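For this depiction, one protein chain was excluded, whereas all remaining protein chains were kept in their positions.
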Amino acid sequence: MENNGWNEFEIGAMLRTFDGAIEDIAGTRQEDRNYTQNSSFTASVADWRLEKPVFNKDYCIDCQFCWVYCPDISIISRDKKVIGVDMDHCKGCGICVEVCPTNPKSLLMFSEQTDEESAIAGWPTKEDKEK
Amino acid sequence: MLEIRWHSRAGQGAVTGAKGLADVISTTGKHVQAFAFYGSAKRGAAMTAYNRVDEKPILNHEKYMEPDYVFVIDPALVYTSDVTINGKEDTKYIITTHLTTEELVAAQPKLEGKEVYTVDCITIANETIGRAIPNTPMLGAFMKISGMYDIEFFKESMQRVLKKLPQKIVDGNMLAIQRAYDEVK
Partner (left out) sequence: MAFDKLELNETEVWDGNHAAAQALRQAQVDVVSAYPITPSTAIVEGYAKFKSDNLVEGEFVMVESEHAAMSGCIGAAAAGGRVATATASQGLALMAETLYQASGMRLPIVLNIVNRALAAPLNVNCDHSDMYMVRDSGWIQFDAFNPQEAYDLNLIAFKVAEDHDVRLPVVVNQDGFLTSHTAQGIHPLSDDDAYNFVGEYKPMNDMLDFENPVTHGVQTEEDWHFEHKARQHSDTMNIVPGKIDEVFAEFEKLSGRKYSQLECYNMDDADVAVVCMGTSVETAREVALEMREKGIKAGVVGIRVLRPFPFANIAEVLKDIKAVAALDRSAPGGAAGALFNEIAGALFNTDSKMLLSGYIYGLGGRDLTKKHLVDLYTELQANADAGKLLTQQQQFIGVRGPKLAFL
């Protein structure tokens, strides 16, 4: 955010989410919304990550657990199908991996520098449940 | 400036009486003030209420008062509190009691040499309103002693002040005012 002076902002401990009015907010996707600089949507927390989640659609059953539990709304889901992770807002907490119920998991944490292809190539196989 | 001090017990209606009197007087173009000392007054505790009346706006907010009239609407207070405090030479006392004025002065020597009037507001209220609320009869007695307003005008005004009460209670109050007016000595 710009370092405006005391006379250069709207009064009140108040911030606007959008530039201008928004009509059908529920029917408008995040990327199509006109977020202001004040919205956390325009701020990236990518550099907070030490590890990143990688999504492997081969095992995903679209249960949406990850989408529900992600504290930063960073699981991108379209028509109830997960299509990936919003890497500008994912802070690498690993909760999505924790809640993913498939075997093997459809989301796993890798180091930041691991590329997606080799991550998926080396994806673990099904584990037997301990008896 | 006319100043009145009421001696009462919390719950006997001194505040309502003082405000009602102020209301009536204010309709005649005079300036009024009605207030009370509450403290942590519980029902039954002794308390005082006050009226000020003047031709010009009343600016004085001190609680201290040398009253022209003292109204005592509970019969025991004349013994248990000093109803003559800050009195002037010519302060007039109107006191609720079943005693005659002579008997009362004999029983409370502090009243000796003062202008004392007596009226049994408690009995009057019981017999007319059906409850021991001695505030309106005291005002009837005051109209007689002070000659402030014609009693019919005063009763009409009080009907307006009391208009939110049930008609039976209003009628009882009118009888009480008239009886105290007639009976005060």
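Going in written order, the chains are labelled A and B, and every chain counts its residues from 1.
Basically, a contact is a pair of C-beta atoms (placed from the backbone, for glycine too) under 8 Å apart; a residue touches a chain by one contact, two chains touch by 3 or more.
Just so we're clear, the structure is a prediction, and the values are computed from it rather than from any experiment.
K.L.:
Can you pull out the displayed chains that the omitted chain is in contact with?
P.N.:
A, B
K.L.:
Among the options B:R5, B:K19 or B:K155, which residue touches the chain absent from this view?
P.N.:
B:K19
K.L.:
Thinking of the whole complex, not just what is shown, which of B:I4, B:A36, B:L104 or B:I122 touches the missing chain?
P.N.:
Looking across B:I4, B:A36, B:L104 or B:I122, the contact with the absent chain belongs to B:A36.
K.L.:
Since one chain isn't shown, list which residues of chain B touch it in the complete complex.
P.N.:
Contacting residues on chain B, toward the hidden partner: 18-19, 22-23, 26-27, 31-36, 38-40, 58-64.
K.L.:
To test your reading of the contact rule: which positions on chain A touch the chain that is missing from view?
P.N.:
3-7, 9-18, 21-23, 25, 38
As a working rule, only the chains that are shown with their structure count from here on.
K.L.:
Report, in whole Å, the distance between the mean C-alpha point of chain A and the mean C-alpha point of chain B.
P.N.:
Chain centres of chain A and chain B, defined by C-alpha means, are spaced 78 Å apart.
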